[in-house]
Every structure is written in C-alpha cells, then in structure tokens.
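A single protein chain has been removed from this complex, and every other one stays in its place.
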Amino acid sequence: MKIIYPNEQELIQWRRCLHKHAEPGFAEFWTTNFILEQIQGLNLNITLGKNAIDTSSLLGYPSQDFLDTWKKKAYANGVSLANIDMLENITGLIVDIWPSKIDNKQKVPTILFRFDIDAVQVNEAENISHKPFLLGFSSINKDVCHSCGHDGHIAIGIGLIKALVSIREQLGNGVRIIFQPAEEGVRGAVAFKKYCKGIKYAIIGHIGMKAHNNYELVCGVKGFFATTKFDVIFIGASSHAGGEPEKGKNSLLAASNCAINLHAISRDGRGESRINIGVLKAGTGRNVVPDQAYLSCETRGATSDINECIFEKAQNIIEGCAKMYEQEYKINIVGKCDSAASDTELIEKIYNVAQSIPYFHNEKIKKMEIGYGSDDACTLMHEVQKQGGLASYIMLGSNLAAGHHDSYFDFDESILKPAVELFARLAYQLTN
Amino acid sequence: MKIIYPNEQELIQWRRCLHKHAEPGFAEFWTTNFILEQIQGLNLNITLGKNAIDTSSLLGYPSQDFLDTWKKKAYANGVSLANIDMLENITGLIVDIWPSKIDNKQKVPTILFRFDIDAVQVNEAENISHKPFLLGFSSINKDVCHSCGHDGHIAIGIGLIKALVSIREQLGNGVRIIFQPAEEGVRGAVAFKKYCKGIKYAIIGHIGMKAHNNYELVCGVKGFFATTKFDVIFIGASSHAGGEPEKGKNSLLAASNCAINLHAISRDGRGESRINIGVLKAGTGRNVVPDQAYLSCETRGATSDINECIFEKAQNIIEGCAKMYEQEYKINIVGKCDSAASDTELIEKIYNVAQSIPYFHNEKIKKMEIGYGSDDACTLMHEVQKQGGLASYIMLGSNLAAGHHDSYFDFDESILKPAVELFARLAYQLTN
Amino acid sequence: MKIIYPNEQELIQWRRCLHKHAEPGFAEFWTTNFILEQIQGLNLNITLGKNAIDTSSLLGYPSQDFLDTWKKKAYANGVSLANIDMLENITGLIVDIWPSKIDNKQKVPTILFRFDIDAVQVNEAENISHKPFLLGFSSINKDVCHSCGHDGHIAIGIGLIKALVSIREQLGNGVRIIFQPAEEGVRGAVAFKKYCKGIKYAIIGHIGMKAHNNYELVCGVKGFFATTKFDVIFIGASSHAGGEPEKGKNSLLAASNCAINLHAISRDGRGESRINIGVLKAGTGRNVVPDQAYLSCETRGATSDINECIFEKAQNIIEGCAKMYEQEYKINIVGKCDSAASDTELIEKIYNVAQSIPYFHNEKIKKMEIGYGSDDACTLMHEVQKQGGLASYIMLGSNLAAGHHDSYFDFDESILKPAVELFARLAYQLTN
Partner (left out) sequence: MKIIYPNEQELIQWRRCLHKHAEPGFAEFWTTNFILEQIQGLNLNITLGKNAIDTSSLLGYPSQDFLDTWKKKAYANGVSLANIDMLENITGLIVDIWPSKIDNKQKVPTILFRFDIDAVQVNEAENISHKPFLLGFSSINKDVCHSCGHDGHIAIGIGLIKALVSIREQLGNGVRIIFQPAEEGVRGAVAFKKYCKGIKYAIIGHIGMKAHNNYELVCGVKGFFATTKFDVIFIGASSHAGGEPEKGKNSLLAASNCAINLHAISRDGRGESRINIGVLKAGTGRNVVPDQAYLSCETRGATSDINECIFEKAQNIIEGCAKMYEQEYKINIVGKCDSAASDTELIEKIYNVAQSIPYFHNEKIKKMEIGYGSDDACTLMHEVQKQGGLASYIMLGSNLAAGHHDSYFDFDESILKPAVELFARLAYQLTN
C-alpha cells in the first residue's frame, strides 16, 4: 500500500490562507467554502447545510445579524452568493470516503476524525516577531484570529482526505471526516452526535497543548473536564430606591445571592468539580432598585456525572434565588461537553503507528497526559464510547511561539505533514 | 349615679394573690379560676372554655404536656378538678354585664375592656429590696413572674366588674370585659377577635410604660408596631462531609442565606419596618453536612399593611432558600398582632373623664404618646376600628421599681383604685 | 419702597436661552458666563473661580477631559477664551448686594438665596407636543437637558439681583445669591458651606415638585433625606477558573456579599433610613476568576445622624468584604447632603409675604410639605441652622408638562415673575 500525500508546501499554503481568513464559531462561511473547493471532484460523500447537523441541539448559536455580517465578509472575500446560500446558515461539513467494494452506503464508516474549524476572539499581534504578521498572512478580521491552531487542523483534514483518496480502494471500510464549527466555548460538537452512530474508532488531534515541542506526540488524554457553559438572566421590577423601595423586585440581590451560593455548591466525593461566575452585571442607576441582572457561568466535572450533578444543584440555586426576590429568570445553555478519557486499547494502536513515523522521536512519544480545560471533542468520544467504540485524543507536537489563545500564538508548520501521515495510516490500519 | 367601688385593700389583696400564682400564657388555669371565684353570684353573662375563643386561630398554643403540667400545679394550689375540666384547656373568660332593660341579649355591648392575665418568663428577684419578696407574695412558680403588671390589670378588671354591677341599671347598654390569656408573644388576642363585632368603643389599659410615675395618665397611644412572630424549620439531608458531601442537602446554608436575606428585605416607603432573626440553630456534628435548622424570627411594621408586606417578602425568601438547598420547610406563626393608633375622638372623652378623678394630676395627663414594641390589644382595637368603632390604649401612671420584664419590676398599687374609677365612669358615660 | 422688576418677557427669554445651552454639573461654563453678562455693570460683589469654593471638599468632580470638552462647547457657542480661563475650571458664582450704608464689607449678609444651575442627563423629547421643541429652544447638547427646572431658577436669580439693585439702598443689610453648580447627584453644595457663615436666613426655591400647579406655593419642607452617594471598587486577582481557581482573589464574590450585606444593615430606631446598590458590574470572562468589581451605592437617613450611622456601617461591611476575598478596595464619595427641615418661624414669614402677592391663590398656599428624595440645598440650610439661623425650602407652583427628569418635563413660565417678587420682598423685609 502506497499513500500519496499532498506536498508539504501545499499544506502550509492551505493553513496560511485559512489563518488569514479566520472566522468565529458558527460563522465559518469562507472557511467551509475553502474546504469544499479543495476537495471538489474527488468523488466523496459530502453532507452540508441543515442536513449536516441536528439543529434542535445547537448551543450558543449566534443571531442572524451576526451571521449576516460574516456572510457579507465571505462574499466580499470571494465566496459566491450561491455557495453561501447553499450552506443554509450552517457551517462545517461531513465527508465520508468509501472504497467502491462497499456497496451499501447505508453502512456506517469504521472510523471518525474530527477537525475543528473556528477561530478565537483574539486581536492578533502586529509585530514582526509574529511570523503571520512578518510573512503577511495575519487575520484580516479584527479581533478574530486562529490563535488555537485550528487553521492547522483544517489543513491536516484536507490533506488527510487527499491521502485517503489515494488509497481509497485499499480501505477496509468507510472513513468519516467531520469539519466541526464552534469548538471554542464547547458549542459545536453536540449538534454532530448523530454522526457517531455505529462508529468504532474516534480520533481527534490537536496541535500543541502539552506537546508543545517539535517531534513530540501524546497518544491519549485523560482528565478533560466535562463542562456546561450557561448564562442566567433575572428580570424583576424597578422602583425609586428612596420613595418606594418596597415596590422593587431586586434583580441585583437575586444575582448576588446566586453568585455566592453557586460557589458554595458542595465539593463532590467522586472527584474534581469546578464552578465559576465569570461576569455579573446588574442595575441601571444609583437610586433605582435594579430590575435586571445577567450572570455568565460555567460548571465542570471530572466526569460527566459530576458535571451534571453540580449543574443540577446550580439550577436549584438559580430557581431559589428567583423565588426569593420574585424574579422571572432564564437559564441559557450556550456550551456543553462531556468528559472522555482516551481508551488504552486505541492508545496502544496509535503508539505503534506513531513509532513508525520518523518525525516523531520515539523517546518523545507519550501514551497519556492529563488534559487542561475542556474540548467538545469529548462529547463525540463519549458518544462513541457509550456504544462500545474506542476513542482517543492526540496532541501533535509542535514548537509554540506562545500559549494557546495568546495574541502571539503560532505553531511550527513542520507538524502538518507527519500528522496527515499518522492519521492516514491509522485509517488504513483500523479499517482493515 | 353613685358607683360603689371595691375597697382599695381588696384590690391590693387580689393583685398580690395573683402575683403569687403567676402562670405563663395559655396556662392561666389558677388565674382564670380565681377570677371566676371573685365574680361568682353577680348575675353576669360569662363565656368560658372552648366557646370562649376561636380555636382555629390560636397562635403559639403550647403542647398538651405543658398544659397538663400547669393544670397539675393549679390543682396542687387548690383548684378543683371539676373547675379545671370545665375550662376545656382554654384559659381566660369573657364577661358581659347587661342592664335588665336590654331584653334581647343578642344585642352587642357598646364597650369592650381588655385585661391581659399572663405572666412573663422571668425569674423573680429574691432580695428584700423587692417588695413582693419582702412582703412574701413572690411568685411560687420558678421562672414565671408577673413582671409586666398584668396581675394589676386583672385586679382592676375584677374591681371594674364589681363597680359596674353596682350601677348595672344605670348603664345604657351592655359592657364587655375580656380577660385575655397569652398577651406576651402577642399570641392570645387574635382568638378573641369575634368579640369585637359591633363594639363601639374598645379601651385597653396598661400600668406603667411611658406613665412610669404616680398621678400620670396617657389617654392614647400611637406607634405600636404591627408584628408577626414566627419560627422557620428546614429539613434537608445529612452526609459525611469528607466522603460524600454532594449527597447532603445543607440546612445550615439554607438557614444562613435565609437570615441574611430576611435582613436585606427592602425598607418601606410608607413607614417604619423591622425584621429580626433572633436565634439560628443548625447542624449536629463538625463533619456532618447539616440536615436541620431552626430560626426564630419576627417582623414589625408601623402599619399592619407594612407588616404584611414584609412578612410576604419573608415567605418568598424562606421558600426560595428551601428551593436553593432542596429543603423541606415549615413556617410556624407563633404570635401576631396589628398596629392601631388610638382615636382622637375617644382620647378626648378619656381626657375629660380623667380630669375629674383627683388621683390624676391634671398637668400630668397626656393625650398621646408613642408606644414601644407591640401589644396584641392592637389586634382588638384594629378590629373595632375597621367596623367604624373607636379605640384607645391608656397608660396608667404608677411608680415602677424597674423596667417591664425586669426581675425587679414592681408597681405602686395606688394606681389600682383610680384605674377602676376611670374605667367605670367611662363605661357609664359611653353607654349613655 | 418701590421695587422695579425685570419685564416678564425678559425673564422668559433668559430662561429659554439657558434651556437651549443646558450643561451638566461642574461644566456650566456657558451658563456662568451668561449670568455674568446679565449682571455686569451693576456694582455687585462677585466671587468667581477657585476663590468661590472650597476646592478640597469638591465631590463627584469630573475629569479634566470632561471639563475641556464642555469648555470647547462654551467657546464654540460664543464664550471668549479669556472668560473661560477666568473661571479657573470652577463654575457658578456668588453675588453679594450691599446698601452703601454698610461700610465694612467684612460684615456678612443677612440672607442667602441659592439657585442651582446644572442640567440633567436626559435626552430631550423631540416632539411638537414638547414646547421647547415646538418653539425652538430645545437643548443643543445631546443627552443634557434642563429637565428639572434649574433654567427657571437661574432666570429667577438674575431677576432677583436686578430687582434688589433697584432697592439697594432700602435694604437693611447685604443679600447673598449663590448660583451653585452640580445640584444633581447632590454634589455641589458642600463646596459652598463657607458662604453660610453668619447668615441669618437661608431661602431656597424650587419650581414644581409638590407644587405642580399654577398659583400654588409651599412655604416649607420637611422630610428631605440626608444622603451619601458613593462608588465602591474592588481589585482582586484573576486566574483560570478551571486550572488554578485557588490563585484567584474573587472580586465578584466580594461585591456580591457587599451588596447583600449593605441591604441587610439594620433599620434605625430613630427614623427612616434607606440603602440602595443601584449597579454592580464584575468580571471579564466566563472562565476567569473575576479580578475587579464596581458598585454604585447610596445611603439615606431621615436625619444626618441616621445617614451617617448607616454609612459608617456600610464602610465596615465594605472593608470586611475586601478582607474576606483579599481585595484592595476604594470608596469614592461622589455626592453628599444633609437633611434639613424648614423652620416654622421662617415659614410663617414666607407665608405672610406670599399672601400679599396676587399670583399665589391664598387657598393654595401651604405651609409645609414632605419632600421627596434629596436636595443638597439641605446642606446649606443645615449649616445655617447649626449657627442659630433659620432656613426654608420653597416649592414654587407651576403647571408641569411631565415629572421632573422626564424627557417631556416643562414648566409654565408664568411662575418666574411672582417668584422674583416673593424673594425680593422677603429680602427687603428680612434685612430690615
């Protein structure tokens, strides 16, 4: 079996082009079109638009105004109106590659790769020490930047498709590649859960993280937190604080109690948990009883059960605080993902394949690391694992110029080609 | 018209005898029997036992064990079992005096006097500087003492009945005298509201207060707070604070939030309000998530409306705190009374009668004073005023040895006779 | 004695011109210049600029940037640079009128009138039902409008000076007129306290309020609250809420506790009190432990003592909350005024003079009303009263188109002339 990989320069060019056109979560119109252009004519099963997702479970989906703004930018940067309309407001796509020997395309692919495609709300550094600025491929969109490496992920995904097309008939079964919007804020994955049905192996790669040097590889991860991101709104009644304070229904006090008591939710004997109220805004004027309040919150848990438990307690507290101060209230879930530990059995397989790829120095290949924060890939991993499948999260070693989400973040593009190689070989091996 | 008053020595003797047999609220069995003995054979309409009150609205009513203890003491001090049984667990009585010219006893009396009969939870001073101790009429019941002057009130009430009997046929209409249990804790009055129906004048006297010198008189009072006394109980679930803290439903935190937020209830633009959580007890052991809590609370308001408003807000807070920490909860109202200002028109009448009684020095007769705290007489006054009647609260001047509820409290008995005289003349005048 | 009053049309013209050039508190550069122009050449003692005030006690004084913006607008609207510079960043002025018989100008005037000159942060209605819009004298400054009637006050003040000049030699002693900046937010008066020294009578008039119909007059007011307006800032330390929550010093929790416990400050047995936290803003991002918080607060008291007491308790709570969450904190007092009841003796004098002015209908002249909210005139009244002087706050009857601070607020200009007349006669009478 001989896999034909795309040229390294091509991978780099894709990545830089994507970097330049960074778009925020759920608004990756230019990006989605770019992917489509690169893979057209390859005889693939592509799912797009409203068919691509479970629209009823969209989390943290932006307003139509916001989407329209980004559609206009995509148009201004060369995407045709027809192509924009074709996406039906939904970004991302699913690509299935099948060997022709599998007749019935109703059968499900064996393996699923997920590549996230959104950028971060960061204003990119404008300084010649920052390579994208020096070489002229900085983000053209103010306050939106690929400071997490997803531009690289997309390039790897496109490369992987091209590599797999070259060995299509040698594949034992179908391979699925998801280009997922809105990983930031752990929003997007939940709408793609249906694509996990019947999948045996789920593999997600991320540049950097704890593999922040060239030639390193981490084959699996445990310890990502399950998390729920949510906003709380209280609506009370205002009144003049001097004249008729008793007529007010004080939203500021409801929110203040809520903040303190959410933090006071008990620890969990089963493992780590977290809660944070990151923002509280309430009230309008010094002498007015506040009639509205907003809180931006998140819970986390070492397991999905722990996260669920703390989120349930949080709901009781919010409802109780509303009752205390006669408030109407609303809890908006704007992001959510499960916890998922990589499976030892799959880690072993990845480890073995990685050792045959010269880029990865054998002594720098680690089987397992503890994750930091949350990644909604876990929602897909969890879904696959629930059905008896195996999943793993891979950290792809690359020298980082600065930490993830930093305005100086940049990675060493030499990881792109070996990453494609690793994934292509895994696809071949795991389908045969 | 010539009123025949009881001898002053008789009034003093009654008062001392009552002082010696001080009984707590709702347990005034000996006291009720004593009143009955003094007024027997006078051809009065007397209502006793379960007929006397509205049992459904009893507040802060004690346990049967408590009542039985005091019934045994009454028996030990000479009350027959038959008489105790006759009371049907209900202390106090209502006496109506009618001139024979009023045929139809269905008609309601014109005027109502209220005398409270319970003692206070105070351990009486044992010191020769304390006259009851020196003269040997100290309370025989430990931790229960007439430290508020209600013993004097009862003596005045008995004296008033005897005086009115002497002018029964000169009365223009019936006169009602209520001997009410359990004024302390503002518990008793509410069960006697039905006796206010149709009453034109309600008069309540209290020894001392702001008339704490001999020869003084205050003809009316404004500024008693309406108040509600209540207990709150939270029941949650315990768990080991180290091993399974997430399984606990923390009653201590529910109660703590409750205490703070009850205090944070907004001021009222319509007038003064108060709230106090006087006692909080929660939890059992250092390493156990607390599964029970108790709070002892009270609200007050310059008007009944304000008190109702703050109590409603309190209920929301309690319910909300229960919701927050998944508690079962109970609010027990153990006392309640309205606010009531004395009516200027009635004050004028009292003022005029008082000026004709030599004991009261004219320059020491005040028309109006601000009250302090609460008296459940206001509940009866409020009820009469709602129907268009007039009401007033009178402070009867007497040198006090110490403040009300002090273990050294004592009053100068020279007030007893002029108080009877004032009330008897008012009864005559207001019924004619 | 014959007082020569300005023509009514002149008063109205001044008022409309001032209305058009509404300026915010402490930035009344155009306004101050306008007053100066109207009264120039009248041989008055005028105090201006830094001499005019006690700069060390300035409250809620804006930034230099803010002042510069408004100085530029004043210049653009015709005020010379020389005149702007002359004010030394300080708006308002003090005018003393002396009869020539008083040689030694070190002697203090007998009577003080205060006229407030600032506008409100309101965006004026643009609708032909709003007279200033219809007649073309709407505020030219967006979001700043004379919606409280201070434009009328200034016109009355200028008219009063002209009237008094016409009887200068008949005055028994000096008369002081203060044009005070920044009454809104109760900021300005405190810096003018030194002008109260030795004053026997302080008179402050306000158009409308509870005299919101033509021909009405209220000669005195009780019940303005003493008040303190203040901001609180907490500075803590941020950290990643998932990774290192223990390193954060949570400003949001400090502020939330602060808000609840400020509201929980106990009622005061001596009279009404208020507290309000009108605005709370804390935190920056959902997954970041908040390191900053801001609260906008006010206390009020029926007396200055009560207000001081509640503000002292507030300071303890703020300091305690800072300690709890290891915060640096700052309390910025941005406004403050005393409570002051009008003096009965002065009210009688005003009442008598008012009855001789035909505009005020005798049956519509009230001696006393309860005020609403706070006015920093009370700080000057309080200062005069402390020295044994008398003070009164007068409500000048005028049909109001809408409530104070409403974008449709307007008053009936027919009050201007009789107001000048009332004040001029009082000045004559009280100095003789």
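A, B and C label the chains in the order they appear, each numbered from 1.
Throughout what follows, a contact is a pair of C-beta atoms (placed from the backbone, for glycine too) under 8 Å apart; a residue touches a chain by one contact, two chains touch by 3 or more.
None of these values were measured; they are calculated from a predicted model.
Student: Touched by the hidden chain, which of the shown chains?
Tutor: Across the whole assembly, the hidden chain touches A, B, C.
Student: Can you tell me which of B:Ser296, B:Thr344, B:Asn399 or B:Gln429 touches the chain that was removed from the display?
Tutor: Touches the omitted chain: B:Ser296.
Student: Could you tell which one of B:Leu36, B:Cys148, B:Leu253 or B:Leu430 touches the chain left off the display?
Tutor: Once the missing chain is taken into account, the touching residue is B:Leu253.
Student: Pick out which of C:Asp68, C:Glu88, C:Glu244 or C:Glu328 touches the chain that's been left out of the picture.
Tutor: C:Glu244
Student: With respect to the chain omitted from the figure, which of A:Ile260, A:Cys309, A:Ala377 or A:Ile415 is a touching residue?
Tutor: Final answer for the missing-chain contact: A:Ile260.
Student: Considering the whole complex, not just the chains shown, which residues of chain A touch the missing one?
Tutor: Residues 260-261, 263-264, 266-267, 271-275 of chain A touch the chain absent from view.
Student: Go through chain B and note every residue touching the omitted chain.
Tutor: Touching the missing chain: residues 225, 227, 229, 240-243, 245, 250, 252-253, 255-257, 259-260, 263, 274, 276-290, 293, 296-298, 300, 372-374.
Student: Go through chain C and note every residue touching the omitted chain.
Tutor: Residues 242-248, 250, 253, 257, 261, 264, 266-270, 289, 306, 309, 316-317, 319-326 of chain C touch the chain that is not shown.
We take it that only the chains that are shown with their structure count from here on.
Student: Going by C-alpha centres, which chain is most central here?
Tutor: Per-chain C-alpha centroids compared to the overall one single out C.
Student: Which interface, named by its two chains, has the most contact pairs?
Tutor: A-C
Student: Using mean C-alpha positions as chain centres, tell me how far chain B is from chain C in Å, no decimals.
Tutor: Taking the average C-alpha coordinate of chain B and of chain C, the gap between them is 50 Å.
Student: Using mean CA coordinates as chain centres, what's the gap between chain A and chain B in Å?
Tutor: Chain A and chain B have C-alpha centres separated by 70 Å.
Student: Mind pulling the residue numbers of chain A that touch at least two other chains?
Tutor: 242-243, 245, 250, 253, 257, 289
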